[in-house]
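Okay, handing you the structure first.
Here we show just some of the chains, and they stay where they sit in the whole.
Chain lettering (A, B and C) follows the sequence in which the chains are written, and residue indices restart at 1 in each chain.
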């Protein structure tokens, strides 16, 4: 909610209103626009009786921000957020390519892939250590050992590492992880989001399979409300009636999120389509429409991957995708 | 996977096969059908080369159970599971009505509602203490205090209590809770499911907003694989393009789940529709099509409820719904 | 849009407003409520500048009816419409069971089924003559010959007949058809709807697979705007991500449509689920929640039906469903 005061409102009156608002549990952020003062209310504004506030002499008007996210809202923070991962930037014109295998499987595998994707131009390494699998009987990841191997790959290549967390109790294991990923299935695991809000690590937050963009932003808000504003959003496909692709890449989520929020937006064409042969075209589309990065699964031997083989590129295929993305980004004029 | 052995297979041969299967990490459950022995394999059967097994002399045939859930599968357990909550039974012809407010708000409120719904015929009391809210700024529930008040209501009325868990670290607070609910947003919070699999409490598992029935069963399997077979499934509406109702009640989930699994199935018309005026007709529909129970939000003062007021019934309205459900159940001939 | 006039508005002023509204192409329906006159505007009200009208002295207030359907709107016509098909009534407490095969296949088949479903209590006979098939190579129906056979079955049993139209040019063939069905795929074939609006036959309008309830009502409005107000709405399943059933029966469409419109609402559990084994429970659910009728596929030999065999009941199964529905309807107290 934004309360616009009339020009020349007396300080005393304003203070009275501010005290009343604080008393209702709201944080008030004061700014100026032309010769008006604007009071932006942060918190649960449903406690404010708008019609009463509007009747106050000093009040010009009250705008309800229908979007209940505040810290993630571009209305309040018009400038793009640039998330800085030890020097690797993403957002605000900085483009980042996160690549690596679905699951960490061995030291040789992860270091081998890390070197190849770095050579091709990737800026971060992804790899799953804790794997959320639909079946309790499926491979659940190498867990702590997987993280150790990622850290080795990071040391070998200098690439920051991105890996998924599934349980706040595992946080101590993530100390050397550079970006913590929240998977689609945990997008509304609010307890986990709150725990991550207390860290200062960049969080890669994936959109749930049936979540709206506003819900994605509310989940980002959970992290940001805790004090951690380093949130990267990720579109990874939504669930529709179309069976040919694993999910449906909602490509217009890119311009839509750029309109609604200042946070960087990454696209994951591997999970969105579930088909390696579609990754090249979907990554190009993402680059062309202004995404701040892409996240691609690359595996040295997709046919024998322990998870998600059918959607993984070989390192050679990844080289080709990187080439094309560079050309597309140059064409659309975003060249950081 | 079910391996049917030929009649008169020698014990020695069978043992050899059993050892080989165990060596692949599979549990084998032996049973008889006519004069054949059946080996039911539990675990990740993708390690078994079916064509090789089929070529063995002793093997009659191999049936792949395409459904990767085993313990929840009606194929393996044709008889309905009856979950017993301190004497209140659900499933296998026993019908249970779980009623109460969305959120516990005060001692007076929860005890007052508990008495009213008990008088009307409810068999369990529901009430939210930890509330998963889309917004971090919305009321998050009374937490531990809320559980304490539920326990008081249980003592006052004798009704078993059902309340939602959001974090495995809260488990110690749930000692006196009779049925632990997993909300739709946590249906695929696999870490939480695993933790609940280690308890022996009945679990009410709600279907996620965009999850298939098979995924719901896989999540039940996570709990059951841990050793806790007291799982109650709950259909509470799925997400579709239709905006008039909050979600779309997938009523055919009732016969579909009854076909696929032996677990009891409950319908929650309050969340499925988001409209109090539809609860009566949807509860009747659920009773008519064979649901094992319903879960209804009842609030003493819906207009001032701290959450989900628009979908809550008054106690008087609830009386009317109970009346009607009794008649419908008698009509369809399921009268426990 | 409803304009409420102030009490004691002068006739002359009112006439001036009425003329101005007529000049904008709007029909005005005048009624009274307490001591106010209400002007209900029918037509494209977007041409009216609401703020201007509100400023007129004689105007108390202007309510925009957000629903752009007028003739189908319960707000304007609070009383249930009862459609009368040569004495067989549907709506307003009259319940109708429409049964028969997906496709008419032979004289023996259709008359045999007609006799069986009539004996079981069906009130109308359905049968497809023109079949909308996804594939151009699939059986397209017996066409004109199929209609002839339906007419024979009608003569043999006295049951009114319901069959689908796909092309307005076929209308002359439908003279002896009692209820003309518009299939889901043609729900927004506006040219066909307009042509049907010029007839006076009852129309059974099926909801499209991905259409909202409001769009269904807008399509009903197309027919009604042409002067034909005998419209029966049919919920037959919508498209969602769930693959276990052919479609998802949106059962809450029944109370929702009853809230929005005065037209009768029928449920088709056969198409909604695509599984004969679910028809019994879904038909019971429909009867329990107040549907005005159901439409069920019955075939003498489902295994060899030329279309939709897997979802057809045998006549014996249909007997059982009818029995149950009668008991459910008695239980919920709607006994016409």
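Definition applied: a residue touches a chain if its C-beta (ideal position, glycine included) is under 8 Å from a C-beta of that chain, and two chains touch if they have at least 3 such contacts.
All values derive from a computational prediction rather than experimental measurement.
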Copy count for the complete homomeric assembly [3 present here]: 4
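FYI, only the chains that are shown with their structure count from here on.
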Inter-chain centre distance, subunit B versus subunit C - centres from mean C-alpha coordinates, in Å: 36
Junction residues of subunit C, two or more chains touched: 210, 240-241, 243
Of subunit A, residues touching subunit B in the complex: 43-44, 68-69, 132-139, 166-169, 185-186, 188-191, 194, 208-210, 215, 218, 221-222, 225, 239
Subunit C to subunit A touching residues, read off their complex: 210, 239-241, 243
Residues of subunit B defined as touching subunit C within the complex: 210, 212-214, 238, 240-245, 248-252, 254-256, 259-260, 272-273, 277-278, 281-282, 284-290, 324, 327-328, 330-332
